[in-house]
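Contents: one structure, followed by commentary.
One chain of protein is taken out of this complex; the other chains stay put.
Up next, subunit A:
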Amino acid sequence: MAEQCCEVGAAPRGNVMILACSGGSNVGQLSNQAAVELTVEGFGKMFCLAGIGGHLSGFVQSAKDVPAMVAIDGCQVGCAKAILTHAEVPLKAYVVLTDLGIEKNKNFQLDRETVEKVKAAVKEACKDLPADAPSGPACCS
């Protein structure tokens, strides 16, 4: 029980809430793939942007209270950023994939090199987030 304490999600070590726009383009799906892989690798924990968009209190309050969080938008339309703004959640770290020189299109065959580029950019964007943030917003001790 103690190992699960404070961690309702899956990642065992990550301390960063990862919110991806997961939109309907290559860059939207790149944001999603990067979020999934960073979660699996233990860098952070992907969280439900849709729940925040739906203004469900558990999701909104979690995003407000978490010390370290990164939002990933595929393009400058900025849906993830807009959702957080609408829910009055402060933006902490933020990445827009087209700003990395990735062209937006409808090719959903994501290549490994680009996924790795996105993951590296997300990690770089998170470097100034609180390093001592516990796993999840707080950990029981």
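FYI, a residue touches a chain if its C-beta (ideal position, glycine included) is under 8 Å from a C-beta of that chain, and two chains touch if they have at least 3 such contacts; residues count from 1.
Everything that follows uses one rule, which is that contacts and distances are computed from a predicted model.
> One chain isn't displayed here; going by UniProt, is it "Recombination protein RecR", "Cytochrome c-type biogenesis protein CcsB", "Thioredoxin family protein" or "Electron transfer flavoprotein small subunit"?
Going by UniProt, the chain not displayed is called "Thioredoxin family protein".
> With respect to the chain omitted from the figure, which of A:V36, A:L56, A:L100 or A:V115 is a touching residue?
A:L56
> Thinking of the whole complex, not just what is shown, which of A:M17, A:L38, A:A71 or A:V96 touches the missing chain?
Of all options in A:M17, A:L38, A:A71 or A:V96, contact with the hidden chain holds for A:M17.
> For review purposes, identify every residue of subunit A that touches the missing chain, sorted by number.
1-2, 4-9, 17, 45, 47-48, 51, 56-66, 136-141
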